[in-house]
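I have a structure here, written as structure tokens, and I will follow up with some questions on it.
Apart from one protein chain that is not included, each protein chain of the complex appears where it belongs.
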Amino acid sequence: MRMTDFEPRIIGFLCRWCAYEGADEAGRKRLEVPPGLRTVRVLCSGRVDPRHVLEAFAAGADGVLILGCRIGECHYRDGNVQALKRVVLLQHVMDSLGIEPERLVLAWVAAGEAERFADVTAEMVQTLQTLGPLRRV
Amino acid sequence: MARVGIYLCDCGPNIVGALDMDALAESARRGVGVVRVGRHELLCSPEGRAFLARDIVEHKLDRVVIGGCSPKEHEATFRGVLLETGLNPYRLQIANLREQCAWTVRERDQATRLAQDLLAAAAARVLRHEALKPREYTAVPDVVVVGAGIAGMHAALALARKDRAVHLVERLPCVGGKVALFEDVFPGMECASCVLDPWMDELLHHEGIQVHLQAEVEELLGFKGNFTVRIRERARYVDEEACLGCGACAEACPVEVPDPFNPGLAFRRAVYLPYPGALPHLALIDPAACLRWRGQDCSTCEEVCPFDAIRYGEEDRVIELRAGAIVLATGFDLYDPSRSPQYGYPRIHDVITAFELERMMNASGPTGGELRCRDGRRPSRIGFVLCVGSRNPATNRHCSEVCCRYTLKSMQRILASCEGTAVTVFHADLHLPGREAQDLYRDLVERPDVAFVRMDKPDSARIDVSEGRLVVRFRDEGCRELSREVDLAVLAPAMLGAAGSGKLADALHLERGAAGFFDAGKTLLDPVGTGRDGVLVAGCAGGAMDIPGAAAQGLAVTGRIQADLVPGEVCRLDPVQAVVDADRCSGCGLCEGLCRYGALEWDGSERRVTVNEVLCRGCGVCAAACPSGAIRCLHYTDEQISSEVTALLNG
Partner (left out) sequence: MSKPKLAMTWLSGCGGCEESILDLGRDLTGLLEQVCVVYWPVALDARREDLGRMADGEITACLVNGAVRTEEDLETARLLRRKSRVVLAHGSCAHLGGVYGLANLSSVREILDRSYPTPSVSTERGGAPAAGEAEHPLPKLLERVFSLDQVVKVDAVIPGCPPASNGIRDALSAVVGGRLPTGGEVFAETRALCDTCPRRETRRKDTRVRRFKRFHEGSWDPEVCFLEQGLLCLGPATRGGCEARCIRANVPCRGCYGPVEGVRDAGGAVIGFVASLLEDAAPEALESAVASLPDPAGLFYRYSLPSSLLGGRLRKEDP
């Protein structure tokens, strides 16, 4: 059952070269982006430390999104592959910690992919609306 | 005590129209260390920037937050303003209130809340910004040219004449590449070695050029102005000062192996001179062929050498070179027609490649310039089969540019020197740019002893032996299955990127296309660039081309280097880098293999990792992986990112 009036709070780590540019492009095209999304710019999705993800959940995020360049197109060659491995391991431990693994999403958004950025973020909102807030107050 | 200033930009109507600016200013004022909140219609305008500079000074700020358009637009601009006022440019943080707020969130209250959080995050982060200083280094003006063919030699000589130190790294034991092996060259039928010799001589003796023969690149790190290149010079086992190239060693050597310079046509010894006229004129030993390397006790060459030039004990040399630019001029190799068995190569002896034909017709080649079939007789009917392994998605998709023209050249030469020879050209389109080619074609096509036969598709002929006769089979334009008998079939195989360039591409992390050529000229107006600053491609290494084309590219890279890599130029290193805390690093070494730029250096004695600041790109992958938290990624530290995340969620 989707809680359509619940606006999930999402921390998005966006890589400067592709994803952040894609997000800007979405803005330039005036696409609608979920108002609960809060972005943090990093140079590479490979910069995102597992601790940053855990910190975000500990601080109240309902979901964490990591967006990077497509595999094979990482500005730093394969930083995004490191991100992928970390995310899989994180999802493995999140399960035991009572956080649904779907709350952590890793996706690839190229610099010009404005619509994709809007779609990925909208999809995440839907997932989180179905799961509900991470904590009920 | 920090003094933070927060500036809200109306951004024309873009931001002010979508957000409650008063609410933003109010919440911004409550931030830790915030002593000033300002507002302007258009901060990026000259007036806006002037206002910002004045205001920063007036309020004695030491850190600045700007709520405006995306940092992609004006981060550099506003960093410039900070610099002007005497502040460190890294004490700035921009909150993206336009592209990622005003323009994407429709509802005013929601957009304002988002903006408040973004500003709070920027303010929290900027408190933790350090005053980073870019490190400076002087660009190395020297150049490493890989490949001593036409393009590489042209670049090396042109650069050296302008006082650049050049390292010319060549895999073979001699310079000249493929062209030095040809005799008559299209279109003027000039003798290649006559044209090249004085030139190669200048190159080999030029003070500014260090020629490394038998050498390959093992590792290449760094970037424009600051490359380190590690090369391995394989041992020659011959003293270069003592050897006069008399060839006594080769004559006496008991071992014979196929000669790669005259493929299919000749043999050479384990100790040998590459080919007649090869420069430099020195012998060398091939350890793959030599008996000594197989455990046998042979010192024949040493015994017969009149100049005592043999050195069995010589070792490979590994040399580290420093350069500011790299030129890849590794040339081409021909497609191996044995991969297309329908041509019968090399099973059928009288099917040869155009390169083998060149060597046969070369006066100093293995047959003294005589055209001969395998059984020794003179061929009276010669078939040239074009597009072998070319223009065919099943083999190689590209056209190799020069085959049609060199075929015409070979035809002209054969018809002139071998009376009574008839020539047939099996083709699917002819690629004949320029006037000389057209003229030559017109002359040839009118001859009764010449036939141009058009096939329906490229790379579709078949060759076999039927009743002892060599037959070329094909489908013509009308799709009729036809055949012609010939005495000698000459294949024009596709030109591919040199086989050895694969290792180089790996060392450089550069892409090569399916045909093995470096991906050069991706940008329309940059035919010799690779997209990697400081790494250029010249000649056939980047795609099939003719000799003038390769020469032109050799000069093109010279021009680029002269313009872009100025001696004495001071370059700045981006201070956004990883730094290792030696007191925390445990020497677990788990980070080292992660760095794609070779920037993490392992100190074996201290058992610590350090960052090479010249190579580090600041991506932070190592910082995120370090289990000790010993690596800080400057300007993207854990504290900075954490403070942003916390502020975004908790206002």
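Letters A and B mark the chains in the order given here, with residues in each chain numbered from 1 onward.
Keep this in mind: a contact is a pair of C-beta atoms (placed from the backbone, for glycine too) under 8 Å apart; a residue touches a chain by one contact, two chains touch by 3 or more.
A quick note: this is a predicted structure, and the numbers were derived from the prediction, not measured.
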Chains on display which the left-out chain touches in the complete complex: A, B
Omitted-chain contact residue, chosen from A:V40, A:L67, A:L90 or A:A118: A:L90
Given B:G531, B:P548 or B:G629, the one touching the chain that is not displayed: B:G629
Touch residues of chain B, complete complex, unshown partner: 583-594, 602, 607, 624-630
Hidden partner chain, residues of chain A it touches: 49-51, 53-55, 57-58, 81-82, 84-86, 88-90, 92-93, 96-99, 132, 134-136
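Criterion: only the chains that are shown with their structure count from here on.
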Centre-of-Cα separation between chain B and chain A, whole angstrom: 36
Touching residues (chain side chain A, partner chain B) in the complex: 7, 9, 11, 20-21, 23-24, 26-28, 30-33, 35, 38-44, 46-52, 55-56, 59-61, 75-79, 82, 86
Touching residues on chain B, where the partner in the complex is chain A: 70-72, 96, 98-101, 103-107, 110-111, 113-114, 117-118, 121, 509, 576, 594, 596, 617-621, 623-625, 633, 636, 638, 641-642, 644-646, 648-650
